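Right, one structure below, let's go through it.
Every protein chain except one is present and positioned as in the full complex.
Presenting chain A:
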Amino acid sequence: MASNSVPELASKIYDICVSNYPSDHLFYQQDLLGLGIVPKNEIPLLLQCTQSLVDQKLFRLLQGKNDRLAWKVISREDAEKLQNLSPDESLVYNVIHSTGRTGIWVRAIQNRTNLHKSILDRCLKSLEGKNYIKSVHNVKHSSRKTYMLAGLAPSEDITGGAWFTDGMLDENFINSVAGFIEYTVSRKSWYEMPSADGGPRSKRIKTADGTASARQEPGPKEYIPFPAGYQGYPSVEMITAAVNESGITPVRLGEESITQLLEMLCYDNKLVALNNGEIYRSVHNPEAIKQKTAKKPTTDDTDDRLVTNGMTEAPCGQCPVFKLCAPGGAVSPESCEYFDPWLEKALGF
């Protein structure tokens, strides 16, 4: 048969592999024989074919499970790229490619390729120049220079997740998203009393609801809690969707990032996780949150604090030399300079 020459068989194998399988499918020897292209399942012939494909950079040779040989298909465009590289460069490229989204530290490349540092630097430079690879900032080891393929988005291990910008925690971004989430959750976790239109009913509601719901002069909205076991609190998916729709974030945030933030809000006592963190309920009602954010510009937001206790009120609670204080000592209750201002402030004279 005419088509038994190695190049032809190879291109046939390649075409079938590309068209019938996903691009990251791992082919073992058995799989390739199973395609039925190589006559009589001659293994040496198959190996010749694959070797030629590997030489053309159309196949990538890998080690599969149990140390078996395996191959992966490379698309033609990528293959062209690779064909233009020098052997050293291609070596480096393959190493970087193998680490995927986690990237690889320069010294690790050196160890794996055994290239001299100057050669490696040259290769990296030329690859970067061709825009095949990029250098990324590693959050965990900020001093390590890390590379990965240009087309990939760095994984969260490297960037530290959505909350980092260039390896630094983006505080403003976090705060704005956190504020948004709190308000969104809050709107769904309190039942808004339908504004009463006079009559005896509204009167009764007011007296019964009394102290708990925040009531202020403009817009007397009343919020009451839902009964226990209420399932309408927002879930992580709903919150994520709401955040992504709102347009306050330039990038799409994943559910993991949102969960991270939700946990933080729980630690801040702003939200409460129910059903093992599936759904979230807010502690404050929307009106209270709105007030709080409105108040924020004025520096002193005592409302936000937990209720004070005896220790935080007394001058001793804040006293820097409290440990030294003793009757008759250099610092003593008699000579204390904090008591008088405190008394004056509290009593107003």
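Criterion: a residue touches a chain if its C-beta (ideal position, glycine included) is under 8 Å from a C-beta of that chain, and two chains touch if they have at least 3 such contacts; residues count from 1.
In this text, contacts and distances are computed from a predicted model.
Set against the options "DNA-directed RNA polymerase III subunit RPC3", "Large ribosomal subunit protein mL50", "Probable trafficking protein particle complex subunit 2" or "Ribonuclease P protein subunit p30-like", the UniProt name belonging to the omitted chain is "DNA-directed RNA polymerase III subunit RPC3". Which of A:Y14, A:Y147 or A:W190 touches the hidden chain is settled by the complete complex: it is A:W190.
Residue-wise, the contact with the chain that is not shown comes from A:E171, picked out of A:E42, A:D55, A:E171 or A:E237. Panel shows chain A; residues 140, 160-161, 163, 168-169, 171, 174, 188, 190-191, 194, 201, 204-205, 207-213, 224-230, 232, 260-261, 263-264, 267-269, 272-274, 283-284, 304-314, 316-318, 322, 325, 327, 333-334, 336, 339, 343, 346-347, 349 of it touch the chain omitted from the view.
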